[in-house]
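Here's a structure for you.
Removed from the display is one protein chain of the complex; every other protein chain stays in position.
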Amino acid sequence: MRSIRGVALLVAALLLVGATAALAGETYPAKPIQLIVPYGAGGSTDVLARAISQVAPRHFPQPLVVVNKAGGGGIPGRVDVVKARPDGYTLLFGWGSGEDFVVPHQRSLPYDPFKDFEIICRMSVHSIVLAVPGSSPHKDLAEFVKWAKTKEYVTASVSTKGASVDITFLLFGKAAGIKVTTIPGTGGADAVTKLVGGHVDFGGGHPSEVLPHIKAGRMRGLAVAFEKRDPSVADIPTFREFGYDVVTAGSVKGVAAPKGTPKEVADYLARKFKEVSEDPEFHKIMKDLGQPVMYQGPEEYMAWAKKAFDQYGESIKAMGLETK
Amino acid sequence: MVDIGGVLQGFAIALSPVNLLYGFIGALLGTAVGVLPGLGPAATIALLLPVSYKIGSPVTAIIMMAGVYYGAMYGGSTTSILLNIPGEAASVVTCIDGYQMAKKGRAGPALGISAIGSFIAGTMGVLGLTLVAPPLAEFALKFGPPEYFSLTVVGLFLATYLSGRSVLKGLIMGLLGLLFASVGLDPISGAVRFDFGNPNLQSNIDFVTIAMGLFGVGEILINLEESGTLSLVTTKITHIFPSLADLARSWWAMIRGSVVGFAVGILPGGGAVIASLVSYAMEKRFSRHPEEFGQGAIEGVAGPEAANNSAATSSFIPLLTLGIPGNASTAMIFAALLIQGITPGPFLLKERADVFWGVVASMYIGNVMLLVLNLPLVGLWAQLLRVPYAFLAPLVGVLTLVGVYSVNNSVFDIWVMLFFGVFGYIARKLDFEPGPLLLAFVLGPIMERSLRQALLMSSGSFAIFVTHPISAALLGVGVLFVAGNVLRRRASQG
Partner (left out) sequence: MYWRAHLQAVRVPWHLRRRSVFRDNPHTVPVCVDRKDLPQPLGEEEAHVKARQRWAGVVLLAVSAFVIYQSLFVLRVFDGRQPGSGFMPLGLGVLLAGLSLVLLTINRGRDEDRTAFWARGGWLRPLGAILITAAYGMVFEWLGAIPSVAVFVGGWLLLLERKSMAVAAVTAITTGVVVYLVFQVALQAPFPRGTLFGG
C-alpha cells in the first residue's frame, strides 16, 4: 500500500516538473533540422548530404544534422521519414535513388515514393559509370563487348539488387547481346572494392565513387549512361557513342519531407537549398567530390521525376524484371 | 623503403600542441562513448564532423577522430570486463575471461593488462603500418567473396570453440545466432525474412540491441535471483594493477595478439571480431593452463585485447592506401577527408604526405595518451564494482535502456532487448553460453552474403571455394582445427 502510494506521488511530481518544461509557439526553424540519409556513411549520398550541411550554416539559421539510417536497402530510413511528424524538422536526403524510381516496379514497398512525400528539390544527379579493373586489357567498350561475347557470362558488381546501377548494367547486357550476372553487395563502396580487387569482370557506380580509383589507375572507366557526357567524368564516353542506347536517370539526389508538411515550410526549404546550390564554396566541394550540382525546384523536379520513374518502369518491363 | 623523413615529419606534426590537444579530446570522448552502450564511435565521429570543418586543418580533424575511434575500443573493453556487456563485437571475447576476473576481485589487473596490451598492439600496429602498408593492402584486395566465406566459416568454428563445457550447446547457440541474424532483409535479394508481419522487424536486429539484451539484461536478471548478492565484488581489492607475474604470463599473448590482429584486421568488414577470436583460440592452445580459460585467465584478456586494438590500427590501411573504408568509423573519417578536399588513396602518400604521416604518428600518440588516461582510471573503475548491487543494477539497466533506444530511436528495440534479456536469462540457467550466439550473429550475415555472391560468380558451382587458393587454404585450416579439437577431446576423455 505504502509503496503504491509512493510511486503514484513520484509520478505526479515528475509530471508536474515535465509539464512546466513545455515549449510555447515557435517560428520555423527553431531547432536543428535532421537530414536522414538512408545509407551508410562515406557513400555518395552521405558525402553530398554532409557537404550541404557544411555549407548550410551560411544560409540556414539552424544547423542541418546528417543522420545515417543505413541498411535494409534504403527502405527503413525512408519509412522513418514517412512516419515522422510533418513539421519540417525531419527530411529525407537521397529521394530519387533506385529505391524510389526502380524498386517500386519490382515489388511492393511499405510506402509510395510519390504520395507519401512532399518533394522539396533536387540537388544532384549521379550518373552511372561502367568500369573495368585496371588490370583488364580492354581499352574501350567495343573491345570489352567483343571479349564478352566469347564468354558464357560476365560478372558485374553492383551496389544492391535492383538498384539503378543493377538495372543499367542489365540494360547494357541486353543492348550489347551479352549475358550479364550482376552480383549485389552492401552498397557502392563494397561494389567498388570487389571491382578493384579484380573479382568481377566489370562494375562501376557513380562518378564520385569511381573517380579516385580511375585516377589511381586501379580502374578504367569505359562508358557512362547519360544522354550527354557527365561533366564530372568528361573524358568517359557515353553508351550512345558506341551505339548502345543505354540511358538511365542514374541516381538522383533530392530532398523530401513527409506528406503533410505545411506549404510555407516546403517553400522555405526549397528556397534555402537553392541558395546552397548557388554557393561557390559548395561548388568547390562538389568539384572535389566529383559530383555535379544540378538543382531543380519542386515543380520541375516532380515532373522530371515522374518521367524518370516511367522510364525505369519501361526498362524493367522490357527486360522482364518485373516480379509483381 | 621506410621514409624516415616522412615519419619524422609526421611526428613533428602530431606533437604540435594543437594536435595533441585535439587528440586528447578525441581520446577522452572516445573512452566515454565506448563505456556508454549504444552510442558507437561511428555515431560520435559523425557528430564531430561539423566541428572538424571548423578546426580548419584536416590533419587535426583526423587526429581527433582517430582518437575517438581508439578511445571507443578502450572504453568498450571496460564495460566488457566490469559488467559483461560488450561495447562492440570485437569486445565479446574479452567478456569471457575479463568478467570472470572482475568477479574474483581482479578487475584492476584485467583492465590494466587490457590497456597495456592495447598499447603494445597499437605500437606494433603503427610500426607495421609504416613498413608494410602498401603490400598488405594489395593482399587484402585479393579477398573476394569466396575468401570471405571461408574466413567467416573459420571464425564461426572458433566461436563455438569458446563455448566452455559443452560443444553441443555452443553449436546450438551458434545456430540460433545465425538464425537471429536472418531476421530482416535478405542481404542479396532484399526479400524479407521472419518478420511475423511486423514492419519493425524488416530491418535486421541491431548488434547493440541483442548485445545489451543477452549480456546486459540477462546478467542482471541472473544476479537478481541471488538475494544474497550485496555487490558484485565484496572482497577487498588489493591489486589495482597487473602483477609482474601477470605481465610475464601475458607477454607473449600480447605479441601474438598484435600480430594476428594486424594481419586480420586489415580485411574490410568483420576483421576485428575474427582477430579477437583467433587470438583467444591461439592463447588457449598455447597456454600452459588451458583449463583456466573461461574462469579468468589473464591471457584470455591480454591476447584478444591486443588483437582488437591492432586490428583497429590496420583497418586504416585500406582507407589510407586504397581509399576503401573498412568499417563504419573509417567510413566517417573517409567522408570527413573527402569534404576537406583530400582523397584518400594511393596518391595520398604522394600528394599529401603530411596528412598520411600525420595520421600515422597520431595513432601512436593516441595510444600513449589513452594509456596515460586509462591506467589511473583503472582503480576508479575497479571500485565501481563495490557499489551495492541494489543501486548498480538499475543504473546499468538505465544505461542499457537509454543506449538501445539511441541507436534507432525506436521503442520497439526496447522490447527486442527485453526479449533477448529473458532469453539470455533462461539460456544461462540451462547452461547455454551466450557468447557463441552473439559472435555467430555478427559473422552470419557476412558469411551468407559471401556465399551467395561467390555462387553468383561461379554460376552455382561450389568448386569456387576450393579453386581459389586463399579460400581453400582457409577452409583447410578450419578443417584441421576442428579435427585437432575433436581428437584432443577424445584423447582427454579416453
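Read from first to last, the chains carry the letters A and B; within each, the first residue is number 1.
Here is the rule we use: a contact is a pair of C-beta atoms (placed from the backbone, for glycine too) under 8 Å apart; a residue touches a chain by one contact, two chains touch by 3 or more.
Predicted model only: the values in this text are computed from it and were never measured.
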Given B:V18, B:L131 or B:L168, the one touching the chain that is not displayed: B:L168
Which residue of B:V217, B:A272 or B:L475 touches the chain not shown here: B:V217
Residue, one of B:Q9, B:S182, B:Q383 or B:N485, that touches the chain absent here: B:S182
Interface with the unshown chain - residue positions in chain B: 36, 39, 44, 47, 100, 103, 168-169, 171-172, 175-176, 178-179, 182, 186, 188-189, 191, 193-194, 217, 220-222, 224-235, 295, 388, 390-391, 393-395, 397-398, 401-402, 405-406, 409, 411, 414-415, 418, 421-422, 425, 429-432, 448, 451-452, 455-456, 459-460
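Quick note on the criterion: only the chains that are shown with their structure count from here on.
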Of chain B, residues touching chain A in the complex: 42, 46, 49-50, 53, 141-145, 184-185, 187-190, 199, 202-204, 268-269, 322-325, 328, 331-332, 334-335, 338-339, 341, 343-347, 408-409, 449, 453, 456-457, 459
Of chain A, residues touching chain B in the complex: 40-43, 46-47, 50-51, 53-54, 63, 66-69, 71-73, 75-76, 79-80, 107, 110, 152-153, 155, 160-162, 181-186, 189, 192-194, 196-200, 212-213, 215-218, 284-285, 288-289
